[in-house]
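The complex is shown incomplete by one protein chain, all other protein chains being positioned as in the whole.
Chain nomenclature is as follows: A, B and C, assigned in order of appearance, with residue numbering initiated at 1 for each chain independently.
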Amino acid sequence: MATLSIKGVRKSFGAVEVLKTIDIELEDGGFLVLLGPSGCGKSTLLSIIAGLEPSSGGDVIIGERNVNDVHPKDRNIAMVFQSYALYPTMPVRRNIGFGLEMRKVPAAERDAAVQRAAELLQIEHLLDRKPGQLSGGQRQRVAMGRAIVRDPDLFLFDEPLSNLDAKLRVEMRTEIKRLHDRLGTSIVYVTHDQIEAMTLGTKVAVMKGGVIQQIADPQTIYEKPANMFVAGFIGSPTMNFLSGTLERSGGTIVLRHGEALLALPGLEQDVGAHIGKSVVAGIRPETFHPGEGQGTLTGTVDVVEPTGPDTMVILSIGGQLLTARLGSRDRPKLGDTMTLAVDTAAINLFDPDTGDRI
Amino acid sequence: MAQTRTGSNLIWNILSYAVLIVLALLSIGPLLWMLLTSFKVDDDIVTRTMVYFPTRFTLENYIKLWNQSGYPVLVINSLVTTTLTVAICLFTGTIASYAFSRFNFPGRTPLMLGYLVVRMFPAVLMIIPLFIVMRNLGLFDTSLGLAVAYTSFLLPLFVWMLKGFFDAAPKELESAARIDGSTRIGAMFRIVIPIARNGLVATCVFVAIAAWNEYLFALMLTSSTGSRTWPVGLQLMVGEFQLPWGMLAAGGIISILPVIVLFALVQRVMVAGITAGAVKG
Amino acid sequence: MSRGRAMAALPPPRSTWDAINPLRLLGELSETRYWMYLLLLPSALLITAIVLFPTVYGFQLSFTEMRLNRPAGNGAFVGLKHYQRMLADPIFWLSLRNTAVWVTFSIVIEFVVGLVAALALNRNLPGGKILAVLILVPYFLPNVVAGNMWALMLDSRVGVINDILVRIGLLHEYKAWFADPNTAMATAIFVEAWHSFPFFTLLIMAGLKGIPADLYKAADIDGAGAFAQLRLITLPMLRTIIAAAVILRVIGLVNSPDLLLILTQGGPGRSTQVLSLYAFQNAYSDFNFGYAGALSVVMFVLLMLFAWAYIRLSKVNQD
């Protein structure tokens, strides 16, 4: 178990800069999720932490040790790959024990460790099979077994669940969470799935274009996104962005969007400097409620999508489409005019020029 | 719709069988004729009216071949040369092919094309300079020298073919092995090469067959029976002043026997290897 | 890449044995960023040692007077003399034309037959495996055996092919296939194609396994017929593999005189004279190594041009 600090790590391939000065601190036993769309550099960063690729600058420190010049095999880390990367020529037992074999752990000790890991993951009955004879979920478990048997300082997960079907994915997600709780080893976990990020991470780093957009606990990321990219990337359905001008009307601040006016009482942000300027309001779909409130929006019903527990209603307000998540019983008709109340305390305001949160 | 599909499938299947059977007959027919010829006495071969089946079945051609041509020595020489060729290709070619498959480095594409271009210079004129090189290395008239000469045109083939098989093995496996405690070279030998072993076998068989059958270099770079290979020995029987059709046929049959046995042994692995590799460019 | 590890930065060895243990050192070496070059070194050295000198020597010869049976003027630099002679040499032009015919027809037949066989085998019919082995067998025969075997079967007196053709009424009397300029080249091409089509079968079979079945399903739904599927899916997907096979075979056909040396020696009346044979004769029966060198250089350049143009036109390098 160890802390991880990444200090000013850069990476470029020729003229292309894929990572620009990354700084991350992860506490001992923490669970860091690197989240971002494909091509954001998250997998490259993971490879640099693993030592599979050299960085172009900066330091990677695991525990007290600067590992810049330490080979992957000597970093005492374990990694689970998207494709599982099980050695197809070896049975499961040897796959799991391979890391110990390489470290010349005596056979008896190794077998015991493999057995423990297999029990933990409930794959004892698979130990003598070859990877080709396993299902996707079983392979996933073997891959994790291979990682935990080593008792490393740090686990690295590279999109480990993305090859599984939806049901298994949920199951394994829970499994990973349970493992982390039980083992307490620090984890760096790469994914493009925001639900995995939110459910698993103690710390989430949202990345884009080789830059960390925001690094914080999941709750903060969700509620106070640092910029419009983070705001839009997290949450499903995605956050609504309503552009308009901030005005002061009486004691309250209102957002004017064409004809529509949205009162913003209880705003946490200090917006004094932005009065009279255009801003973008980020409104999560679940902050809408049917009926009246302090701040309301009225529009025409454009689309109605029942999902079972919820009903997604897409409203057209002054030409802009907003998604509202309403209860399953709220089923307006197409073309109806509808007025919805907004939990204005949950609204985030962004500067339209920089995209940053005000 | 379903019926027409089945119908057209049946037609295609019948067509396929027809094509395959015709080709198989065409391929194997001459060999069968050679086999028949090898059991004939000379009077049944050189005759005005064709004799299809031997009137007198004889093994004389094989016996004469054995006694006259020094077949055992020649075959052992061929085996040694072929083994050495495959060994050299295996050692130098496998790692080169691995490098081409695994790393993206400056000069990779030109270097790969360079490996191909060396095959293009006509063998006819390479022989004398090669002769000089071999002599200066003390390798002239040795099986090793011949194997090294074969390497000059078989190694590029080996590298290009094998690269396809390496490409088919996921790169993550090496990453996993390196994190598990292997060095790069350890990952290569413990993980990647075992995975590509079918392809390796297939490629080796190609190279082995080419080395086994080669004639021109073998003729020019060996002079004594100490290193002369079987195809040269076989061609020697086609002397200018004799009519050894029966012996020639027997020699042909004997010369392909090891190849067919080898092929039969590795056929499954080889087909599996070739199909698994799916030779990506 | 500026931070690749140098040997100096290696962790200190744990014991004296570790310091000199070659396996450990090799392992450490494999973690440096020069590793791929080290992997390429043995083969590159070998190829350079074996091929570079002969090739340079060949190029040099082509600008040199080198007639072994006229030692007097040998060794003199003669510039482009041999190339100029070539321009005016009718046998060169004839050989060039024959080479074009020989290569083109051989390649086309080998490719088409090889493709058809591979497609048929790819249907995985019962018994296909045995048929596959039978079909591949010709490729494993040495040229020496294949050439002499066909020489026997095509013989104008004791050849079984003639007998069969006469018996089934296709021929009136035994034909001397290699004595008639109209059939000599065609027959030689037939033997060559027979010998080498399995090369294409083998490689195309491998390539076919790599084409996702979904593509054909989609084409079925779109209503594409068998030939449209071949043209629109199979051939484009096999582009790279076909390119490799064609280039390798063309090199073999242009450079190796083996089979023609056994079957026709260029006859009758030069109707099967090809460049490789001409170079061989110039070198080893006329002993004019300078001219043979120039012919070899021309063959080499033609092959390079062919490979370059083929790769360009087939766009394989765009994958």
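In this section, a contact is a pair of C-beta atoms (placed from the backbone, for glycine too) under 8 Å apart; a residue touches a chain by one contact, two chains touch by 3 or more.
Assume contacts and distances are computed from a predicted model.
**Q** I want to check something: the complex is missing a chain, and I'd like its UniProt protein name from "NADH-quinone oxidoreductase subunit M", "Cation:proton antiporter", "Sarcosine oxidase subunit gamma" or "Sugar ABC transporter substrate-binding protein".
**A** Options "NADH-quinone oxidoreductase subunit M", "Cation:proton antiporter", "Sarcosine oxidase subunit gamma" or "Sugar ABC transporter substrate-binding protein" considered; the missing chain's recorded name is "Sugar ABC transporter substrate-binding protein".
**Q** Please identify which of the visible chains the hidden chain touches across the whole complex.
**A** Counted over the whole complex, the chain not pictured touches B, C.
**Q** Which one touches the absent chain: C:27, C:42, C:128 or C:181?
**A** Answering carefully, the residue with contact to the hidden chain is C:181.
**Q** Of the residues B:146, B:173 or B:220, which one touches the chain left out of the display?
**A** Residue touching the chain left out of view: B:220.
**Q** Decide which residue listed in B:75, B:96 or B:127 touches the omitted chain of the complex.
**A** Candidates B:75, B:96 or B:127; residue touching the omitted chain: B:127.
**Q** Tell me which stretches of chain B touch the chain missing from the display.
**A** 42-43, 46-48, 64, 68, 127-129, 131-138, 140-142, 219-220, 223-226, 232, 235-244
**Q** If you put the missing chain back, which residues of chain C would it touch?
**A** 49, 53, 57, 60-61, 63-66, 68-71, 74-77, 155-158, 173, 176-181, 184, 261, 264-271, 273, 280-281, 283-287
Please note the rule applied: only the chains that are shown with their structure count from here on.
**Q** Residue numbers in chain A touching 2 or more other chains?
**A** As it turns out, chain A has residues touching two or more other chains at 71.
**Q** Give the residues of chain B touching no fewer than two other chains, as numbers and ranges.
**A** Residues 183, 186 of chain B each touch two or more of the other chains.
**Q** Give every residue of chain A touching chain B within the complex, in rising order.
**A** Result: residues 47, 50-52, 71-73, 75, 77-79, 81-83, 85, 87-89, 98-99, 101-103, 146, 150, 156 of chain A touch chain B.
**Q** So in the complex, the part of chain C that touches chain B is made up of which residues?
**A** Chain C reaches chain B through residues 26-31, 35-37, 39-40, 42-44, 46-47, 49-51, 53-55, 57-58, 61, 113, 116-117, 119-121, 123, 125, 128-129, 131-145, 148-150, 152-153, 157-158, 160, 163, 194, 198, 202-203, 205-207, 209-210, 220, 226, 240-241, 243-244, 247-248, 251, 254-258, 276, 279-280, 283, 289, 292-293, 296, 299-300, 303-304, 307, 316, 319.
**Q** Write out the stretch or stretches of chain B touching chain C in their complex.
**A** Interface residues on chain B, with respect to chain C: 5, 8, 12-13, 15-17, 19-21, 23-24, 26-28, 30-31, 33-34, 37, 45-48, 50, 52, 88, 91-93, 95-96, 98-100, 102-103, 105, 111, 115-126, 128-130, 132-133, 148-149, 151-152, 155-157, 159-160, 183-186, 188, 209, 212-216, 231, 234-235, 238, 245, 248-249, 251-252, 255-256, 259-260, 263-264, 267, 271, 274-281.
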